[in-house]
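What follows is a set of notes on a single structure, which appears directly below.
A protein chain is absent from this complex, but the other protein chains hold their places.
== subunit A ==
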Amino acid sequence: MSPKKEVLLKIRNLKIQGYSDETWVDIIKGVDLTLHRGEVMGLIGESGAGKSTIGAAAMGYARDGTRITEDSSIEFDGIELTTSTESERRALRGSRIAYVAQSAAASFNPAHKIIDQHTEAPLHYRLRKRTEAQEDAMDLYERLRLPNPHEIGFRYPHQVSGGQLQRAMTAMAMSCRPDLIIFDEPTTALDVTTQIEVLAAIRDIVDQFNTAALYITHDLAVVAQMADTIKVLLKGNEVEEAPTEEMLSNPKEDYTKSLWAVRSFESPQRTREGRECLISVKNVDAAYASGPKILDDVSFDIYEGMTVAVVGESGSGKSTTARVITGLLPPQKGEVLFKGEPFPPDYRNRNKEQLRQCQMIYQMADTALNPKVRISEIIGRPAQFYSGLKGTALKARVDELLDLIELEPSKYYNRFPPELSGGQKQRIGIARALAAEPSFIVCDEVTSALDQLVAEGILRLLDRLQNELNLAYMFITHDLATVRSIADEVIVMQHGKVVEQGPKDQMFKPPHHPYTDLLLSSVPEMDPNWLTTLLEERGVDNIGDAAAANIDPDDAKIAP
C-alpha cells in the first residue's frame, strides 16, 4: 500500500442494519475501509461476517430488508454514495464499479448469448459501438485464456463450463474498464483444478488494467494469492487489516490466528490389519437412463471402521459411485458386496436391515432436512422406524443422539431446521444417520458448504464418532485438505475411472498418477507466491481443465 496512490474508495463508519423481528439490528457495526487505485483488498471471514454486505455497500447498494445508516459514509472517487440519488448510483454501476458474483451460472441470463450480455453495459453507456464492443469482448476473452475466444461469446451460458463462465463473467465486468471490481466468492463453487485457471486469469487481468478490486472469500489460501492487503471480518466488525505478507506471517488477533490454524487437524491413519471388509464395489459400470457411461469398471473395498476418501473434480463420478452403493442407481454391470454378501442393486429391494447398515450425510444440510419437521422427529424417525422405539425410550434415544453430536438436547429438541445455523444443521444430518445405527456412512461433500472453522468441528466430530462407534465412512470430497485430515485411504477418480487408490500416506508421496499430481498441485497454499511459482513451473497452459484433458486415466505414474 503505497501512500502516493490515489484513494478510490473510502468507507467510513459503515453501519448496515437489517430488519428482523420488528426491529432494526446492526449487521455491519462500523467498518472503515480505504482502497487505492489498482489495489486488491481481500475481505475474509466466516459466513455471516458481512463480507458480501460490505461488497454490495461499496456500490452504494443495500439489499432488500437492509439499510445503510445515515451516519455512514461511502465515498467512491470523490462521490458520496450514501447521499447521491439512485440514478447517480446506477450510472456508476456496471461502468465504473462492476460486480462478479459467486455463481456465474445463476448470474448470466440463460436466454441470451454471452457476448450480448457482455456488450450490454458498453452499449447502454454509449462507450462503444456494437462491433467495437464485440471485438473488445473477444480481446478480453483471449486475455482471460478462454478457448476459442472469437467463437465462445456466441454461445449460450449453458453451453459453457462453470470455470469458463466465471471467466466470461470477469470479462463482462471488465467491459467498461471499471475502476473497481467486486469479486464475491468467484471461485468458491469451482473445483480446485478449475479454480486455479480462474484465479490466474483474474489476477492477470486486474494487473493489466490496473483495476482496484475487493476480493471476498472465505478461503485464506485463495486470498493470499490475490490480495495486496487483507481485512479480516467477524460478525460485522473488523478484526484486523494488514498487507498480505504481514498478515500471513504475523497475525495479531487471536481470531485471525485461529483461522490460520484451521487446517491443523489430522486424525491418525488407520490400517486394514485386523479389520473386516465391509463394502466391496466390484467392476461397476453405471449410467443415467440411456446417457453416456458415468462409471467405468470401478472397483474398491471399504474396511470397517475406516475412512475412504474419494476425490476428483465434479463430473468424475464420485457421487454416482455413492448412488450405486446406496442403491439409488442400480449399476449396469458389476455388483456391490456387503460383508461378502451381494447387496440388492435397487434400494427398493433391500430389506430394512440392509437399508439400516448404509446411511448417507448430504452436502447441503438445507435441502437434506425437512424444514417443516421438528428436530426430535427428524432424528427420532429412523430410531422409531428401524428399532421400533416409542415414547420415553424414543425420547431418551433422541437425547442421547443430540448429546453425541454435541448439541444441548433440551434446547434443540423442539426446534425446526431453519432455526439452526449451517454447522448445526449438518450435525443434525449426522445424528439422523447415526440414529439408524449403521456400520457404513456415505459423506457426500459434507463440509464443502461450511466455513473452515465449522467444517473442522464437523470433521473432528465425525472422527470421534468413528472411533466410538466403529463406523466406516466413504468420504466424497474435492478438497484435498479435508482428505489429508480425515482419510485413511484415498481413491482418486477421473472420468468415471479409478486412477489411483491406496493408503493416505502413500497417496501424498510421489510417484503419483499425473492426475493426482495435478489435483495436489492445484490446491492453493498459504504462500502468497504459490500461484506465481506454480504458473512458472507448469506454464499457463498446463493447469486446470486444459491439463486434465491431456491426462488419460490409464497413464503411468510419474515422479515429479
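In the analysis below, a contact is a pair of C-beta atoms (placed from the backbone, for glycine too) under 8 Å apart; a residue touches a chain by one contact, two chains touch by 3 or more; residues count from 1.
Basically, contacts and distances are computed from a predicted model.
A.B. asks: Out of "ABC transporter permease", "Indolepyruvate oxidoreductase subunit beta family protein", "Urease accessory protein UreD" or "Xanthine dehydrogenase family protein subunit M", which one is the UniProt protein name for the chain not included here?
C.D. replies: "ABC transporter permease"
A.B. asks: Which of these, A:350, A:427, A:495 or A:513, touches the one chain of the complex that we don't see?
C.D. replies: A:350
A.B. asks: With respect to the chain omitted from the figure, which of A:196, A:233 or A:369 is a touching residue?
C.D. replies: A:369
A.B. asks: From the list A:51, A:145 or A:432, which touches the chain that is not on show?
C.D. replies: In the full complex, the listed residue that touches the missing chain is A:432.
A.B. asks: Sort through A:327, A:457 or A:496 and give me the one touching the missing partner chain.
C.D. replies: Hidden-chain contact among the options goes to A:327.
A.B. asks: Identify the residues of subunit A touching the omitted chain, counting contacts across the whole complex.
C.D. replies: Residues 64-65, 326-328, 347, 350, 352, 355, 359-360, 362, 364, 367-373, 377, 381-382, 385-386, 432, 436 of subunit A touch the chain absent from view.
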